[in-house]
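Contents: one structure, followed by commentary.
A single protein chain has been removed from this complex, and every other one stays in its place.
Labels for the chains are A and B, by order of writing; each one numbers its residues from 1.
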Amino acid sequence: MALGNHLILRRPRSGRLEGPAALIQRSIAMLALAASVMLAGIAAQAGGGTLTVGMTAGDLPATTGNPDQGFEGYRFVGYNLYDSLVLWDLSKSDKATDIKPGLATRWQVDKANPKRWIFELRKGVKWHDGCDFTADDVVWNLGYSADQKSPQFNPAQFAQSRSYLGNFAGVTKIDDHIVAFDTKVPDSLFPYEISYVLMISPCRAKEVKYNWANYAQHPSGTGPYRFDRIVPHQRLELVPNPAYWDKTRIPKQDRLVLIPMPEASTRTAALLAGQVNWIEAPSPDAVDRLKAAGMRIVTNPYPHNWTYQLNFVKGPFTDKRVRQAANYALNRSDMKELLNGLMLEGYSTVPPSTPYYGHPLLYKYDPDKATALLKEGGCLPCKVTFAISTSGSGQMQPLPMNELVKSQMEAVGFQVTLDTMDWNALLDVTRAGVDKYPDINAINVSRQTQDPFNALIRHVWTKQWAPKGSNWGHYSNPDVDRLVEQIYGEFDPAKRVALLTNLNEKINEDALLIFVAHDLNPRAMSPKVHGFVQAQSWFQDLTPVSVEP
Amino acid sequence: MIRYILRRILYAIPIAFGVSVVCFSLVYIAPGDPLQTVMPPDATAETIAIVKHAYGFDKPLPIQFLIWLGNVVTGDFGVSISTRRPVILEVTDALANTSLLALFAVPLSFSIGFAMGAAAGCFPGRWIDRIVTGAAVVGVSLPNYWLGIVLVIFFSVQYMLLPATGMGPNGSTEFHILQWSDARFLVLPVITLAMIPIGILARTTRAAVAEVRNQDFVQTLRAKGLSEWAVTRHVLKNALPQVMAVMGLQFGYLLGGSILVETVFTWPGSGFLLSKAIINRDVPVLQGTILTLSLIFVATNLIVDLLQSLIDPRIRRG
Partner (left out) sequence: MTDIAALADRLEAFEEQAPPATIVRGYWQSVFDRLRHDPVTLAFGAIVLLIVLAAVFAPLIAPFDPYAESIIGRLKPFGWRGHLLGTDELGRDMLSRLLFGGRVSLLMGVVPVLIAALIGGVLGVVGGFVGGRVNTAIMRTMDVFYAFPSVLLAVAIAGAMGGGIGNGMLALTLVFIPPMCRVAETATTQIRALDFIEAARATGAKTGTIIRYHVLGNVLGPVFIYASSLVSVSILLASGLSFLGLGVRPPIPDWGLMLSTLRQSIYVVPFVCALPGVAIFITSICFNLVSDGLRAAMDVRM
């Protein structure tokens, strides 16, 4: 089978392993050959083919565990090479996604100690390098990304996982297949947090003597795909892991090729020219051309929020009436037209399909009411400055969209100044918080809202005030803080959803953000690509996809 | 002669030092954080401080410069912040890819440009001169990145003849020039890249040839009864040193890579590497790339100077 040959012959040229490492690699290759013979049987019935993806990322995501390049990195590299203890169920397209067992089969909070979670690990799982997955590996991995004193500590991993491990206090091995996590405060949301922490193979790490640049060229995880080769900055090739523990998720295509293409028009051209058969986020204006060429456009709502976070310390938005006026000023169906239909009108932090959406107060387009509220609030004309970016992860089409928001708000009595900066500069503003930039009244940073903390809590909690967290504008409300603490202490999922619904409705009532749009995550693919089910998530399962020759 | 060469080489050393100072300081006039690229959007100040320390970016600037310079002298350009690969690898990989473009763009543009210019210079004022002069000024006035976009629309999207972007299925590590499946990725970038040098060389050659033709010795040759073809050969020979000087500079520029053309075609060369390093604020890569390209440029200029002085000793400059 050609695949086997590929595996043996095509190893990356740079950073080759020496001595015993090479020996191990050769045996891996042999293993892979055997595996691919096995796989050949599966592929024969399933169609196989090579899936070549044009990603929006500016570079290849890191292969050293938690990837960079945002959630796109998790989508294509992170959750393909690796698993976390808790995974996301991406098999359905018609409902909001939730977590499911991953490398852990069961978890529960310690009855005697609400600050301790017990995780039972999956048995019989093997790393791509052949080592067994055990409790020691979990402990080692938390040292890798969280413990500055451990020999395997990697600052890049620390940076990528810190925001998910803010509440993590320690991990202990109970036996070979049980670990206990300690948290700083009772944390009912810990399984969500740990779902973003990917596990890498300590065996391989030791083999490369903790040289992470070398590891990046020879990564080893437990995920449904294994690494085949990388050409830095250009392409990453993954092949199915026929020994994957979840037999339903062994990839149906023969090979997955990932190519970074940050320019939307480049992605479109590459798809039309037949260089790739799948692109992320085609430009809305190219959709008609793509359809005319027979390409399939798939969309689905997902937990994404294109919004403005507001300044609650200084300026007009400290007045709730002005915040509501801004929300009433927006005609979101115009925005939808601007994007050729590729968005969901945004009226709340989370899309309506979210379990804790509830019945929030919706600010439908009402320009007269907006002007009246501005008058009432004594801010007419109401001068505001928005910090916006020229591009960036999840920002959709920031320039035209901001121009439209500006013109709609100015129609009701605002005077909007757009302070345009590049994405990194906007991130600087975002992280530093309102104290350092008191004269900016709002920042346009889109956010993922995949889990309760990221969707709601981080925007409203006093403990999340920037620069410590994502509460950029220093919103503070004792009632809300109390509610947040209740949520963290509520271990019964049904009761927790009720509390979260309450929180979401409160956020809307208080007009915490200017709600604009939820992305529909459009992707375009060649008619030869089959079997993809688009989940309502930032993450997607590529394993059922096959490609006709 | 040897003394002259030595003097020129010695003279390049302070320039190289000056270049390294500029390279290093360039990056630090910039606002913002050099660690942007490894930080997720919601990283906290505490997280950034810890990572900064781990990368050594919390030391005072002059110390950072000395450490950097010391490493550079020993050939260690540091490690890329975003990929953790050694910068020297990043730069040499990118340079190799750019050289691949230059390998085709240089002979293509030099031969076409020289032929066009020579033809025009030999028949000043005639129709061929007019056509060449017009075409050459188009070449130097064309925004080449725009030309690239137009070519992609035409040849990749409309007719699906040539690929739109990148280096193809094997990437740059196993690029086979002799295989059409790989080589076809070169066609559009090379054409786009060659446009300006063709224009420049045609103009220079035309001017040089026309000038030589006006010199007295040409009349003498004619008077001696040489055929027009033989006279032309003499003229071209005499115009060559001047054209070579411009060719040398063009060669240096082509090796330096074309940021815009490489960006339009996502060609993973040195210009593309640089623009990505700017966007990501990947300081070590930025410094390493600019420094390497500048040193290559200094070296090219040096070689051109020396070649010129070999051909025509009058040119020797202090």
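Operating definition for what follows: contacts are C-beta pairs under 8 Å (C-beta built on N, C-alpha and C of every residue); 3 or more make two chains touch, one makes a residue touch a chain.
All of these numbers come straight from a predicted model, not from anything done at the bench.
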item	value
Touched by the hidden chain, restricted to displayed chains	A, B
Residue of B:168, B:197, B:268 or B:284 in touch with the missing chain, whole complex considered	B:197
Which of A:84, A:160 or A:268 contacts the chain that the document leaves out	A:268
Hidden-chain contact residue, picked from the options B:47, B:83 or B:250	B:250
Contact with the hidden chain (one of A:93, A:353 or A:420)	A:420
Subunit A residues touching the omitted chain (full complex)	263-265, 268, 283, 285-286, 288-289, 334, 337-338, 390-391, 397, 399-400, 403-404, 407, 418, 420-422, 425
Interface with the unshown chain - residue positions in subunit B	14-16, 18-19, 22, 26-27, 29-32, 137-138, 140-146, 149-150, 153, 193, 196-197, 200, 203-204, 207, 211, 242, 245-246, 249-250, 252-254, 256, 258-261, 263, 271, 274-275, 278-279, 286, 290, 293-295, 297-298, 301
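Here is the rule we go by: only the chains that are shown with their structure count from here on.
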item	value
Of all residues in subunit B, those that touch subunit A in their complex	31-33, 35-48, 50-51, 54-55, 79, 82-86, 89-90, 93, 149, 152-153, 156-157, 160, 162-167, 170-174, 266, 268, 273, 276, 279-281
Residues of subunit A touching subunit B in the complex	10, 12-14, 58-59, 62, 64, 68, 70, 148, 155-156, 158-160, 162-163, 212-213, 216, 231-235, 259, 261, 263, 265-266, 269-270, 272-275, 393, 422, 424-425, 427-428, 430-432, 445, 458, 467-470
